[in-house]
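Please read through the structure below; I'll follow up with questions.
For this depiction, one protein chain was excluded, whereas all remaining protein chains were kept in their positions.
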Amino acid sequence: MWTVLSYACWGISIVLALWMLYDWFKVDTTFSEEVLTSSREGELEAVSEKHRI
Amino acid sequence: MPRYTPPEQSKAGQVFDIAVVVVAIFVALWLPLKLGLAGAAKSIDALDAKTWEALGQNPTMASIWEKLGYTPETAHDIIQNRFHYVIDWPTLIIMAAVLIGYFVFLFRASDREYRDVINEKFDDK
Partner (left out) sequence: MTVTLEPAIHGDRVSLLRVLGPAHVWALGVGIVLVGEFTGWNFAADKGGALAALIVCWVVGLLYTSVAMIDSEVTSTVAAAGGQYAQAKHIVGPLMAFNVALFLVFAYTMLEVSDAILLGDTIVAKAGVEGLTHNSFIAATIVVLAWLNYRGVLMTLNVNFVITAIAYISIVILFFSVSPWTQGAVLKLNELVTPGNALPYGWIGVIAAFQFGIWYYLGIEGTTQAAEEVRSPARSLPYGTMAGMITLLIAAAMTWYVCASMMPWEYLGITYYPLWDAGKLTGSPLLENLLFVATLLAALASANGCINDAARAWFSLGRDRYLPTWFSAVHPKYRTPYRSILFLLPIALAFAFIADLNQAITFSILSGVLQYTFMSINIVMFRKKWPLGSIRRGYTHPFHPIPAVVLFCLCVVTFFAIFLGFGSQLIAMVAFYFLISLWFHFYRYRFVRRGDQFTMPWPKPQGY
């Protein structure tokens, strides 16, 4: 049973790692670098303030 | 004060910088392992008589050891494996000097950079 569990762990790791790589590739090709790296320190406060209605 | 405009870094330069950091991390963490620097000085003070009494274990302790699956023979290497704390003055002095030197450099160099930051942030409006 433990050996099966061990193989299952390898399987899950590989599947999730591949999914993350796929998603990473998809995001990087869909969005521009400017949008992705647009987060700024301190401006978060301003953003959340603006969105308070 | 003129505003400092940093040069744009090329893609190759960015990749190279990442590589430098990764290599540095691996060297710093892996080298001490490789050189066997990691780990404290422990050694076994061997005893001839391998009984619970000789190992300094009272009946309560002995019963727990046995519950954990040990005999005086197998527990001997655990119980007699002792630290030998010796203060090695040259190493201690080197360590203190390295640490103090490191922090002094950190604070002084940071302060020089910090003054630029403050000047640009507050004078440039």
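Chains here go by letter, A and B, matching the order in which they are written, and residues are numbered from 1 within each.
As a working rule, contacts are C-beta pairs under 8 Å (C-beta built on N, C-alpha and C of every residue); 3 or more make two chains touch, one makes a residue touch a chain.
Treat the numbers as computed from the prediction; the structure is a model and nothing was measured.
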Interface with the unshown chain - residue positions in subunit A: 2-3, 5-7, 9-10, 12-13, 16-17, 19-21, 23-24, 27, 31, 33-45, 47-48, 50-51
Subunit B, residues in touch with the chain not shown (by the definition above): 3-7, 9, 14-15, 17-18, 20-22, 24-33, 37-41, 56-58, 60-61, 64-65, 67-68, 75, 78-79, 83, 85, 87-88, 91-92, 94-95, 98-99, 101-103, 105-107, 109-118, 120-122, 124
